[in-house]
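Below is one structure, written out as structure tokens; the observations come after it.
In this view, the complex is presented without one of its protein chains, the others remaining in place.
A and B are the chain letters, set down in written order, and residue numbers restart from 1 in every chain.
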Amino acid sequence: MTSQRIGYAILIILALVAPAFAYPVFLMKALCFALFACAFNLLLGYAGLMSFGHAMFFGMAGYFYGHVVKAWDMPPEVGLLAGVLGAAALGLVTGALAIRRQGIYFAMITLAFAQMVYFFCVQAPFTGGEDGLQGIPRKALLGGLIPTKNDLVLYYVVLTIFLFGYGAIYRFIHSPFGQVLKAIRDNEQRAVSLGYEADRYKLLAFVLSAALAGLAGATKALVQQFATLTDVAASTSGEVVLMALVGGLGTIIGPVVGAFIIITMQNYLAGFGQFVLVIQGAIFVVIVLAFRKGVVGEFAEWWRRRRTASSR
Amino acid sequence: MFELLGIPPQALFGQLLLGLINGAFYAMLSLGLAVIFGMLNVINFTHGAQYMMGAFAAWLLLGYLDVPFWASLVLAPVIVGLIGIVLEKLLLKRIYHLDHLYGFLLTFGMALVIEGLFQLQWGSSGAPYPNPIPGGYNLGFMFLPTYRGFVVLAALVICLVTWYGIERTKLGAYLRAATENPTLVRAFGINVPRLITLTYGLGVALAALAGVLAAPIQQVSALMGTNLVLVVFAVVVIGGMGSIMGSIVTGFGLGMIEGLTKVFYPPASNTVIFVVMAIVLLVKPAGLFGQTK
Partner (left out) sequence: MAETLLKVAGLQSWYGESHILHGVDFEIRRGELVTLLGRNGAGKTTTLKSIMGIVEKRTGSITFEGQETVGQPSDKIARRGIAYCPEERGIFSSLNVDENLSLPPVVKPGGLSIEEIYTLFPNLLERRRSQGTKLSGGEQQMLAIGRILRTGADLLLLDEPTEGLAPVIVQRIGEIIRQLKTRGFTILLVEQNFHFAATIADRHYVMEDGRVVDTVVASDVQQSIGKLQAYLGV
């Protein structure tokens, strides 16, 4: 337990000084995807539901944010709230339908709904179609107290948002509600026979996951000042799965690590065009075949083995 | 000439024909997905990429070796099916004991690699494939391009042959039995791992055959299967994967619904299949022809 606290303390210090070593815009993008991956992992790791359509929440929230802040000229807080609530509402509708099937069908259904949202975004006027929503103004937060035009200031804002989202997930997982969810994941029939309404728990987890994915997507729009079709596309849904998988499914910190690895990789390979896709695909194949526990999972296993070996 | 709800019949029947053609592809692809899922317990996300490879194989055979369309109709599925067999032996067979989700992720990764490599080599803009049977018939109420009529008929024949093969032949009996209880079938002396490999090869070849048929209608491009496979997933959810006939009927039916939507409310034509999926999930969650598995 204490070693976990020390670990978190080190990570937070690292996060605070990180802008000295890396571009704030890169860090902010990575943090947005890290939160997105954590939201996805909440659903897969703790409710056993693999959504292959999470981009619909991430991308739609970006559009909501952009529309509210640009077209309606509202403050960014309202934009973020709109992103979160819009994603949650979308999560409620799609989740209620998707949880009617399990396992692989659940993945296919969420994927199909995300594709529907994608086609909707291609045609709907407020998304700007192929061009997307461009030039969303970066307005000051808290009624002018926090200027966001400065990347460094904005970095700490985004870090705060990330920590808020991460903290929410942590609290949720360790609450009685999270325990019931795990019980349902491990043995749904038994949980039902104990009197838990499994579907309501699953739906709530789905909505919460959608809302947090929405928070991540809206924050990304705040940082990058645009929202485009890429963020609602199936490739983004696949990317978030990959991040969680690379980091380690079902570990709470894994998706963060995975997101940083994938975003860093994309950054370095940006000049190679389609090679990014090939490499991402290859990583999927290698991880599924050989490292199903992901970076964090494999590390934890190695650590445990080392400790039991040394205690002997 | 008569008119329906203010729609000229040429437009109506033209769109219905397009719907029928799309439906033919949905049926062929969902059939392959269902057969593969039954034996391998894997939803083959690579299906769209393998459809694309079929079209590309035909295009390359024509461009480099002057192989005519009719020969490609046989050759391309064989080539792509063999590549599928290699993939099964190298990669897929390692994950059968795991949760279905891993098969989904693995084949998704395979699709990314394949589509990425094709894009690197040939770019993402399409290349045309010449129509092997140009011309058409004026049916009075509409103009029927010969090749499009051929595609619908060919797809129907392919679907019925597949149905016959699975429901009425000895090999099909092995497949059905092994889908139910592979351990026992193997204990009867049947080499089930080889049967699984063969099934994957056949399912992939079916996707490639659809790709060859699509080549003269669509542009041949690296991403031609990317969105299609997502629609086919919705088709599979709607139909359920329990019944071969169910897959065929659902595929053609949804294609027609899409065509009709294009006539009466064009903006919804891309999304109508997903709306149908939502309704089916509400009314009959296991799918129209499905049993919960």
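Methods note: contacts are C-beta pairs under 8 Å (C-beta built on N, C-alpha and C of every residue); 3 or more make two chains touch, one makes a residue touch a chain.
Everything quoted here is computed from the prediction, not taken from an experiment.
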Chain not shown, its touching partners among those shown: B
Among B:L75, B:L117 or B:I190, residue touching the chain not depicted: B:I190
Among B:Y26, B:Y147, B:Y174 or B:F252, residue touching the chain not depicted: B:Y174
Chain B residues touching the omitted chain (full complex): 170, 173-174, 176-177, 179-181, 183-192
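As a working rule, only the chains that are shown with their structure count from here on.
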Distance between chain centroids, defined by C-alpha means - chain A, chain B (Å): 32
Interfacial residue positions of chain B with respect to chain A in the complex: 43, 91, 94-95, 98-102, 104-106, 108-117, 119-120, 124, 226-227, 230-231, 233-234, 236-237, 267, 270-271, 274-275, 277-278, 281-282, 285-286
Residues of chain A that touch chain B when the two form their complex: 50, 52, 97-98, 100-101, 103-105, 107-109, 111-113, 115-116, 119-120, 122-123, 234, 238, 241, 245, 273-278, 280-285, 288-289, 292
